[in-house]
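As you look at this complex, bear in mind that one protein chain is not there, while each of the others sits in place.
And then chain A:
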Amino acid sequence: MAYALEISGLTKIYDNGFQALNGIDLNVASGDFFALLGPNGAGKSTTLGIVSSLVNKTEGSVKVNGFDLDTQREQVKRSLGVVPQEFNFNTFEKVIDIVVQQAGYYGLPRKVALERAEKYLKQLDLWEKRDVQSRMLSGGMKRRLMIARALMHEPKILILDEPTAGVDIEIRRTMWTFLTRLNQQGTTIILTTHYLEEAESLCRNLAIIGRGDIIARGATKELLKEKANSTFVVDLHDAVTEIPEALQAFGARVIDDYSLEFSIQKGASLNRVFDLLNFAGINAISIRPKTNRLEELFVDLTGNNAEQEADNEQ
């Protein structure tokens, strides 16, 4: 299998002694749509920073598109497009200048740069804003500008660090469509996100990182299958203050007067719960998952990891 990214034994210790990565191993197949998930400070941005040459690694090896970061850094950089978490363009420059300059850094002649600028700014709905100073753009436009800039040299791999942070749902969905199309055209996409719905609906494979270690990895669907329980919220017609005893076996609890939640094993029938509600004279008017499944898995894994660490510290 050809890999877009091969990480082996990657360790990062910052100057202040903080160890952000504890020798992680991670492979991402070419053409994949891959998510790297984890709570704040888990090591996601450090990992992507090392791959993008913005952070120096302490130990380990990184290969991008088959090129070694230590010995073939120029080829590594040519293979990558990078969309960072924070806005990192000159806010006094015009949109068109920012993308054309970036193409120049990759050695593209100005004529080609201008053609690509038109192509990507149009695809990302920024063409009308090409002569506007970038500081005048909205948050969503600034994020799209960084994507356009990262695509100017048409990289094989696009790295996005929280690309939809602070973006409204409509623009977020437009960006999802754009990224899906880009992936279908052959670009490997690696993203980090806090919107787990985003990772669940977009990414074929994912890894969860916690406190510098990879704590889960694999196909998104397979990982979700491993999730033992699902929690549901039931909205009620009439106010309820007490949970029927039989429902307590499902970990049921009252959220407020008109809703309660319960957990059920994966694959178990919901009918039993409805029977018990019916028997107790509780009228359910709707039911919904408490969170998306990936979010539950994420909380289970990262929560356990944090608890384990706390135990170790004791």
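Convention: a contact is a pair of C-beta atoms (placed from the backbone, for glycine too) under 8 Å apart; a residue touches a chain by one contact, two chains touch by 3 or more; residues count from 1.
In this section, contacts and distances are computed from a predicted model.
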item	value
Name per UniProt, for the chain absent here [options: "histidine kinase", "Peptidoglycan glycosyltransferase RodA", "Formate hydrogenlyase subunit 4" or "Transport permease protein"]	"Transport permease protein"
Among A:Ala42, A:Leu80 or A:Val240, the residue in touch with the chain that has been omitted	A:Leu80
Residue in contact with the excluded chain [from A:Gly41, A:Gly104, A:Gly139 or A:Gly166]	A:Gly104
Of A:Ser61, A:Asn88 or A:Asn278, the residue in touch with the unshown chain	A:Asn88
Missing-chain contacts mapped onto chain A	14-15, 49, 52-56, 73-75, 77-78, 80, 82, 84, 86-92, 97, 101-102, 104-109, 149
